[in-house]
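This view holds just a subset of the chains, kept in their places.
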Amino acid sequence: MREDTFAERSDRSEEQVSGAEVIAQALKNQDVAYMFGIVGIPVTEIAIAAQKLGIRYIGMRNEQAACYAASAIGYLTGRPAVCLVVSGPGLVHALGGMANANMNCWYVECCMPPPVSMAETSAVYTAASVIRNAKQPLLIIGKGAAYAHAEDALRKLVEQCKLPFLPTPMGKGVIPDNHPNCVGAARSRALQFADVIVLFGARLNWILHFGLPPRYQPDVKFIQVDICAEELGNNVKPAVTLLGDINAVTKQLLEQFDKTPWQYPPESSWWQTLREKMKSNEAASKELASQKSLPMNYYTVFYHVQEQLPRDCFVVSEGANTMDIGRTVIQNYLPRHRLDAGTFGTMGIGLGFAIAAAVVAKDRNSGQRVICVEGDSAFGFSGMEVETICRYNLPIVLLVVNNNGIYQGFDADSWKEMLKFGDAVAVAPPVCLLPNSHYEQVMMAFGGKGYFVQTPEELQKSLKQSLADTTKPSLINVMIEPQAMRKAQDFHWLTRSNM
Amino acid sequence: MREDTFAERSDRSEEQVSGAEVIAQALKNQDVAYMFGIVGIPVTEIAIAAQKLGIRYIGMRNEQAACYAASAIGYLTGRPAVCLVVSGPGLVHALGGMANANMNCWYVECCMPPPVSMAETSAVYTAASVIRNAKQPLLIIGKGAAYAHAEDALRKLVEQCKLPFLPTPMGKGVIPDNHPNCVGAARSRALQFADVIVLFGARLNWILHFGLPPRYQPDVKFIQVDICAEELGNNVKPAVTLLGDINAVTKQLLEQFDKTPWQYPPESSWWQTLREKMKSNEAASKELASQKSLPMNYYTVFYHVQEQLPRDCFVVSEGANTMDIGRTVIQNYLPRHRLDAGTFGTMGIGLGFAIAAAVVAKDRNSGQRVICVEGDSAFGFSGMEVETICRYNLPIVLLVVNNNGIYQGFDADSWKEMLKFGDAVAVAPPVCLLPNSHYEQVMMAFGGKGYFVQTPEELQKSLKQSLADTTKPSLINVMIEPQAMRKAQDFHWLTRSNM
């Protein structure tokens, strides 16, 4: 970038190359398998040295997306990944990823997997007693359970004790969403009337309404299972806290229920309430999904996506309604196969996460696909990474759920109408984006496949083709109702979310 | 984004709307005319309230670009602009822009234009004496001179005293580049042999080789004119420092030369040396520009751009060679009409800067165009802002000078050859991007005009059409030699910059 710097570089190339090799070797020693970044002086040599040692280098288009990608690797593989950026502006651009992942720019964590800790035996005993005495119990399975690989132990607990469970967004798939004990379809009801809730690596943040009334019973008892002492007792005071590795602690609980077997009665009125609510909610969803009017609504779109989705795919999602409604309809069947904007609601993480998952899938030769479901505004944050996807020919199907705006937008006619009142700079509402943007052409610009979709039939067909063609990534631009209504729900204010 | 938040919002909408109005009114009182950002809860109301008061709100696609745009407004108009972001991730994304602009997120500077200060009379006298006694004088005109609106005074000084001058990248246009006293075409020679150099708002940073040998005479005398005391004496110890408003100080110097008239002999050997060097450099450039071999080289591209460029256009530029070579060929004729990556070499600023300039031009009804010359890698940092350009139908012509990579890349055949050795994830060099990416289709996806250009004729034609059509923005994707050589220069190492 700077001409003198070139000169200086050639003058001291020898030591630098050697410095780059030292860094690369140190990363290799730490078992780093993936490096994401954008090269520039003087870090290009590090990328090359890393490649020589077998580390995958994936060149991205903006440090933001590079950092999000690197952070996803930690979640997917349990090993640190590296984000390579130049100093100065590159580092600043990467801050978004770092803040999201709460790690430093090299993502180099300690080289040793941390040892497993367990909960105090007496506390486990107490927790088991509280569960046995619950009238309306509920398990909530969070991202921490996924991270701890607690899937087998948790499934055994659920099935042996016949307990209802609810996954958080990134806890989806630890036990498959279609498991009969999953009460995701009666989420609000389950939260509101449970008397004992066991949190497995789930935080009482905004996604879980902070654990507070009116979304919960005022006297609900929380049992909190977590590896992180700082997370315990936030927002609410738990009845029991089990500090330790979530997988190990779940096994400790199972031991209690093995010693003194117990199961929650499957014909309890609590199970009946939940099953009825699930049935009626699913019927309402199906009703919304089957509406024939055009443009489509969110439920119709996700219904068709869900129908065709391979069971083993990774699902990445971001956007406001796109992520919120999408996660209620699209099911996950495998742990650690769902990535979304998470606690922060960070916009701009989707394509980085998708690229990371796709690189992992490709490297594993698993034949798995990544389905990345983006709101149109969310896609804009890192849409140029489509070139990265095409360059590396990654097995990604991108869906842009396009309502021409942020939360909502205008259709083409309303937009034209608006322009009669003045120039767009003067009159366009802040939430509006350009109507009928052909995001699919961004994919086509780099040799991928693009589809502009307006009807359920077009959506079905394009999705089928995209999934069938394993030689190219694709982007399906799905036009939906710009002022789409959400399904009426029990809590009246949710319908106001269409501002 | 969060369902409960919607509820809370509706509960306290009244006070919030009023809060938003208070903020908007405060910004209006500060004479803020432009606001760039991305709305979200709870800042949407602020954007709407600002619009109601006549502040332009320009919705962007990533906070990075929004902040860069807002920072450019300060330079272009002398008034602060606002970058509106949501807290948390939005704020972090905006840090890039803030670091670059060295200002806070609201850009709210003091409401009063700062008063004008002048240099000490005796120091001005001394400076004039040093200039009078110079054997090989040189003026360097920097961004600070542009910011201070010193164009008239500086032009008078140059013409009255017949002094050679050199603009820095963002000082270009303070005096037109085609002024006979501009020695930009003999830049290295002028710097290397000058015995007295007067810096007008120019910093001795890496762009000016820190003012040190071998790029300068060891005993060169610097006269530093700056508004900022902290900038004085960095890197070198100046012979004279004139602290004050650059326009006012230039007028003080002119007074000295009015009192005791003086001019530097136009037939001096220094002027002869410079003119000869300019001539030979221009010939070498022209030689490079006229090469008929395909793909084109940088000089050919910029030569044709320069030929058609309207005199009053804004020029924005970023990228490594694209910016470095571009600024030697493309001329500026008006002050404050050039914006580039500046001191930091920040990548990702181009489209934000272009959007800011275009909004200003449109608001002024000046009919001016913005020419934004991007390297292909640079374009990737904020390429999705093309939707913003189309949404607001901004008078921008984007040129992507495309060498398929960062610094350099592969042509399509080499890329295919490479893929025989393994998957792209495993074998693609870190500097390579996808060959023949059709960036012009990104523009077409949003209804703008796109051109894929491989020959000088195609470039000429597409540029002509783009400039003629004032109804739509356009993007010209110019394919150049992926391993393009730079022109041989006096300092041998510069030719090595093609790593």
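Lettered A and B in written order, each chain numbered from 1.
Everything below uses one rule, namely that a contact is a pair of C-beta atoms (placed from the backbone, for glycine too) under 8 Å apart; a residue touches a chain by one contact, two chains touch by 3 or more.
Since the structure is predicted, the reported quantities are computational estimates derived from the model, not experimental observations.
Engineer: To what total copy number does the complex in this file extend, with 2 chains depicted?
Structural biologist: 4
Note that in this section only the chains that are shown with their structure count from here on.
Engineer: Quick one: chain A and chain B, Cα centre-to-centre, how many Å?
Structural biologist: Spacing between the chain centres: roughly 39 Å.
Engineer: Tell me, which parts of chain A touch chain B in their complex?
Structural biologist: Residues 1-7, 10, 37-40, 44, 47-48, 51, 56-59, 61-62, 64, 88-90, 92-93, 95-96, 99-100, 206-207, 209, 215, 320, 324, 344-348, 359, 362-363, 377, 379-384, 387, 390-393, 406, 423-426, 428-434, 437-442, 444-447, 491, 493-494, 496-497, 499.
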